[in-house]
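Every protein chain but one is kept in place in this view of the complex.
Presenting subunit A:
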């Protein structure tokens, strides 16, 4: 437990992604099996204990600590595992720290009635950090700022592999992943996995820069619309059905309507959309269905899910990924024609003649549901990750607004001494007293380090009010912000929200009176 507790403690305070990776990789290299495998499962969220719930932790603490003192402490600390870890009155014990594997295996083998005594024994043997790690581990949700993917990336880094390689074999593996570590350490062959309905890493596209467009040999490419939903993979194999996000998170729980429609034995790649009467609903509607563990009948009715298919990865047992795009596309069309799964359709191919007509098409694509164009090489196999060259995304030009800086907030990590997060607004005419600024969004990217330094200085010199890490500034600085789309939203006082806003240009020269008005935002909301 000691190395694991030290790892969690270091992770929670490490601000940088690379630092977190370094900590995890070091842990995996220096910790033997099976402890490291259990740690990996804890980090990826694949460890569950049924018998150990927060209520049990409360009950154990209540047996030893005055309830009033515990209540005040919990109010102050705000986190049950941490409160219990700090407040636990140790009783002298000769026991050593348990190994992580010992904890996991004992809990899995224990009957419900045995769990409290097991836990209490460990809590006495551990120190405050050890207790915290143990309680985080068993009550689920480590919250140390590590995604499942980052943990897998750290494992892949041991052998210099790509995370996609680990993801590919992941769903065929079982705890405590000894064959995985043996493989990344070069001591064994790649685990041979019949992955079933496991996740296959997606093939991703690189953005096409405007200057590169002309040098592209367009005859080698196929074009499709880039739909404005979220990329998903639907895997139905051997009676098991799963829907994954692009990073491999299982989102099946939120989409029973899609699961029901997956009457096939295949793995397909597509765009998840909300579709009403054949028309794609705004992204906002799709958002109502995302990040949910369960879904109500009303939501299923109001926001019907649909997948617009791009690709066919597996048809029954056949792995189609080595085939060319053209070959896969043909197979996709034949398969879809034959099986005709409900709640799906095919993303149509767009005839390509030359780059100019594509450019024209892309510029004209003002439909809310289209983000731009995808260009895919006709001869490209389906490769995991983001290989350079075979696939391009060619987004339509962003929308822009001239807005006024209203509040600036301190950044994090390297930026903690800079006011780097900016809330900005547009003018709204009031019945009395002339126009006022109403916030429409927040941006923290799109400027250079030199520009940041200059904005930071400006913010400090024009502060009118402070609220903790936030400074209110006098209206005086205009940003041109770029964003993908505008939506009605109750979250901002203006009644609108922008999607992916970033600073496009800093208009030191522009008088604030000439910044945009609320009507301009309303005009950009697509119907």
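Odds and ends about this structure:
Keep in mind that, in the parts below, contacts are C-beta pairs under 8 Å (C-beta built on N, C-alpha and C of every residue); 3 or more make two chains touch, one makes a residue touch a chain; residues count from 1.
Simple rule for what comes next: contacts and distances are computed from a predicted model.
For the omitted chain of this complex, the UniProt record lists the protein as "DNA ligase-associated DEXH box helicase", which is one of "DNA ligase-associated DEXH box helicase", "Twin-arginine translocation pathway signal", "Branched-chain amino acid ABC transporter permease" or "PH regulation protein F". Although one chain is not displayed, subunit A still touches it through residues 9, 12-15, 65-66, 68-70, 72-73, 76-79, 82-83, 86-87, 89, 128, 132, 410, 412-413, 416-417.
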